[in-house]
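Please see the structure below; I have some questions.
With one protein chain withheld, the remaining protein chains of the complex are depicted in position.
And now, chain A:
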Amino acid sequence: MKFLISMHINPAVLDALTDAERAAIGEGHGRFIEELKASGELITTQALADPSQAAVVSVRGGQPVVTDGPFLEAKEYLGGFYLVDCEDKQRAIELAAQIPDAAIEGLGIEVRQVMFADGQLEA
C-alpha cells in the first residue's frame, strides 16, 4: 500500500530551534531515508523550496493569472514529503513516528493513503 507522509512546517517553530536541534533533525531524516531505502519501502522523497517562492496560478476568462503564493494563508506550509510503499496503514504510521519532526511541537506529520485505480483494500 502506498502512502504519502507529508511534513507540515512552521517557520517560526523552525527559527526557534537551536543549531544543534536543527542538525539533529537533518541527521534524523538522513537516517530515516537510509533505513527506508534498505527496507525497500521508499518510493521517493522531496523537500520543497520556501513558500515565499511559490506562485498561485488560476485561469480567468481563459487567461492565466499568476499571483505570489502560497495558496493557503496559514502558519504551516507543506515542506516536503515521503512517498512510501509499505505493508499497511499501521506500518505507515509507525514510519511517520520515526520522522524527527513528529517529536517537535508545532510541526505536523500527516499520513494519507495514495489512491490507485487498483489499490483496493485487502479484505
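The rule is simple: contacts are C-beta pairs under 8 Å (C-beta built on N, C-alpha and C of every residue); 3 or more make two chains touch, one makes a residue touch a chain; residues count from 1.
Basically, contacts and distances are computed from a predicted model.
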Options "ABC transporter ATP-binding protein", "ABC-type spermidine/putrescine transport system permease subunit I", "RNA polymerase sigma factor" or "Response regulator": UniProt name of the undisplayed chain: "RNA polymerase sigma factor"
Touch with the omitted chain, as defined above, among A:68, A:87 or A:110: A:87
Residues in chain A touching the chain absent from view: 1-2, 37-44, 85-87, 113-123
